[in-house]
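Only one protein chain is missing from this complex, and each of the others stays in its spot.
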Amino acid sequence: MIQHLLHINHVSKHFGGNVAVSDISFSVDEKQIFGLIGPNGAGKTTLFNCISGFYPVTSGDIIFDNRAINNLRPDEICHMGMARTWQRVKPLGSLTVLENVIIGAFSITNSTKEAEEIAIEQLLAVGLSDYAQKTAGSLPIGLKKKLELARVLATHPKMLLLDEICGGLNHTETETILGIIREVRNKGATIVFIEHDMKAVTAVCDWIVVLNSGEKLAEGTPQEITGNPEVIAAYLGGGHNA
Amino acid sequence: MFFIQSLLSGILTGGVYALAGIGMSLVFGVMNISNFAHGDLMMLGMYLAYFAFTLLHIDPYLSLLLIIPTAFLFGFIIEKVFIHRIIHHPHQNQILLTIGLGLIMSNTALLAFTSDPKILTTSYSSSAVNIGGISLSVPLLLSFAITAGITGILFLFLSKTTTGLALWATSQNREAAQLMGINVAKMSAIAFGLGTALAATAGALIAPVYYIHPLAGHTFLLKAFTICVLGGLGSVVGAGVGGIIIGIVESMSSTYLSSDWKDVVVFIIFLMVLLLRPQGLLGKKGEQ
Partner (left out) sequence: MKQIIIIAVIAGFAALLPLAIGDSPYFIGVLISVLMMAALSSAWNILGGYAGQYSFGHAAYFGAGAYTTMILISKFNFNPLVGMVAGIIVACIIALITGSIVFRLRGHYFGLASIAVAEIVRLSALNFDFTGGAQGILLSDVSLWGMDLNSKIPFYYGMLLVLVFTLGIALNLRKSKTGYYLQAIREDQDAAASLGINLSFYKNKALLISAGLTSVLGSLYAVYIRFIDTSAVLDLRLSIEIILTAIIGGVGTVWGPVLGAVLLVPLAEMLRSNVIGDVLVTQGIVSENSGLGVFLKGNLAHAHVLVYGIITVLCILYMPKGILGLFRRKK
């Protein structure tokens, strides 16, 4: 029997009078690579912020690992095994690349030595070992994205929320990141990722949910989604980044 | 009777506080800077009024015609020389720079004017009008009237003139204002000049009823901050309302508690606002 690791149950988020996310429901299964797509302003990042504890939901429930997490703080959610990256990368700028990843690793150990070992291992996994002693703020965007990934992988998450991890990257960089994501899944983690780039999504995802103007437009396998006329219309009409 | 007396004198003093608070809020709104030299600018206004009176024999209220342009120019230059260079720095550096500028002002004043407090005594300093058993100090009444006038003019300036609207636009969204072709660097200098002029005016207005001392700015600085936070940092109308509230709170706590504790009451209110409503009484939610 397949377990739902994450269950989004009729979640809405309002900012004042603006409805950013409206009555969204879906489930993510264990070891799935799950894509959340939609044009700009569809509510994807807002939903991520709700799931990861940065915004309180206006209504609805978020169940992760059989526990309601609506009222937990971001750090508590991280300790439950859910880690996220940021669309606008947030490197700890004046610290080194290695120190950035060490800080991620401290969520599973108290020992500096162990944290360092985990960090070195993750830097190797994403191919950042050569940059370990550089300050994080000085990296170009492609490497900053890899750093984001290494830092959350160091928390050894059950579930990864990746917010446009391939945004702004060239083809080769995107391929590398997608390769890492597949590998992480093969080791047993579940991945939810937001992406503009339909090609990247269809290449790796098992299941896709499409958001438009804060509402769920469609869900299905990549083949079903790419053939869905409503989705195509939304992308052509609402977004120019498709 | 006591109550009404206390309420009215609170409102009158509060009006002058409001002026200082509006100046600070304007600077915060347009430049996103907490100006820790604001109290010292007020102190300079007190001395300007004092020397205009003792050396040039100009009535303190009349001397505003001199003080306002002088202070505006001073603030404008300070912004051009110092503040604009740190406008994109972290908050703490901005705070420290303005603290440094304030220390320079207050301690230069200390060297130049000594630490002996000065008192500005006009022919009407201690006169009061009596309305139905309630006596109101003439200087405070005059100050309040002038404050109301200046606030009105400021409001018209901000809402009707091109420069005023550009200032308002900059305070709403600096980047968007820049994209619309507004010279935000110039707006910053104007805002700081106006803030300085308002601080100095408040200082001059309070000079006839207060000890004039080089370190007087300290007390006013914290009061101005409380007023701004109460009204919502950056909100000019909020600062006006905040000033009146603080005036009343002070006056009431002096009457019913003790004048020694009035500042403590003000700070406790300050913390309560930060705790319960950090966007201020009139601010929009989610603006912190």
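By letter and in written order, the chains are A and B; residue numbering begins at 1 in each of them.
The rule we apply is simple: contacts are C-beta pairs under 8 Å (C-beta built on N, C-alpha and C of every residue); 3 or more make two chains touch, one makes a residue touch a chain.
Here the structure is a predicted model, which means the values were calculated and not measured.
The chain omitted from view is touched by exactly one of B:S9, B:S34 or B:S63, namely B:S34. Only one residue in the set A:Q122, A:T155, A:T174 or A:N212 touches the chain that does not appear here, and it is A:T155.
The chain not shown here touches chain A at positions 52-54, 73-76, 78-79, 83-84, 86, 90-96, 99, 102-104, 106-107, 110, 112, 115, 133-135, 138, 151-152, 155.
Within chain B, the residues in touch with the undisplayed chain are 28, 34, 82, 85-86, 89, 91-93, 95-97, 99-104, 107-108, 110-111, 115, 218, 222, 225-226, 229, 233, 258, 260-261, 263-264, 267-268, 270-271, 274-275, 278, 288.
The rule is short, and it goes like this: only the chains that are shown with their structure count from here on.
Between chain A and chain B the centroid-to-centroid distance comes to 48 Å (mean Cα coordinates, whole Å).
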